[in-house]
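Below is a structure I'd like to ask you about.
With one protein chain held back, the other chains of the complex are shown just where they sit.
Which chain is which? They are A and B, in the order written, and residues in each are numbered from 1.
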């Protein structure tokens, strides 16, 4: 693979089911969405489960995974030193390149969240069947 | 996307490697399997690792993720209020629509589980190579 090939526009589709609610998992969400969208890949994200907590207007606190809690300060420092953008900044870049972000209607209901409770990162609230249909004939990741 | 398109039968294949053993992850397993099967998508599930504990006849207790343990009672209440079916009820619906559920032979051996130890949710005990072959030319999720 060379740099020229790397600049070629892609034609694929990547769908991400974002379920995990610990802070660390939002980094690959942002990186993958931003990198794929920049390559011309269509990105659809379906937010469900504990991950919905990262998409409310009230910015609920995202816990660090229990097993790696001691590493949190060093990692945060490393992110700043490496000038890595925050996950939501990366997601906004992906959205400017036409990535779509949906909240799961069922889990929103279970958690008592209405459409107006979500931040502007959420494009719409939809059901799992709608998302599965959008993700057909592409790759789907479960984070 | 409109309602008519949403009713169109799908032709794809979704394979799920179910590894995680915390209670929360069984909800997306049930929802995705049920929704995909209802759309006419072929669903194959390969249960391995800690997730095998959810498929034994003795109903081993599934722990809540450490980081969100405090949210468990509210979520359970929300599931009941929203009339969300249990994960195994959703899986049974998927199985009536021809979804298949396999236990991983290697991890069953490691955990000392024999075919007769599994509930009737498990169709067969197979190896990873068999599952990989079944999942070819489709999408595969790792939960």
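The definition used in the following text is that contacts are C-beta pairs under 8 Å (C-beta built on N, C-alpha and C of every residue); 3 or more make two chains touch, one makes a residue touch a chain.
Nothing here was measured: the structure is a model prediction, and the numbers come from that model.
Residues of chain B that touch the chain left out of the display are 17, 19, 21-22, 48-50, 63-66, 106-107, 109-112, 127-130, 132-142.
Contact between chain A and the absent chain runs through residues 1, 5-6, 10, 12, 14, 24-25, 27-28, 31-32, 35-36, 38-39, 41, 65-68, 71, 75, 78-79, 81-82, 84, 139, 141-143.
Heads up, the rule we're going with is that only the chains that are shown with their structure count from here on.
As a whole-number value, the distance joining the C-alpha centres of chain A and chain B reads 23 Å.
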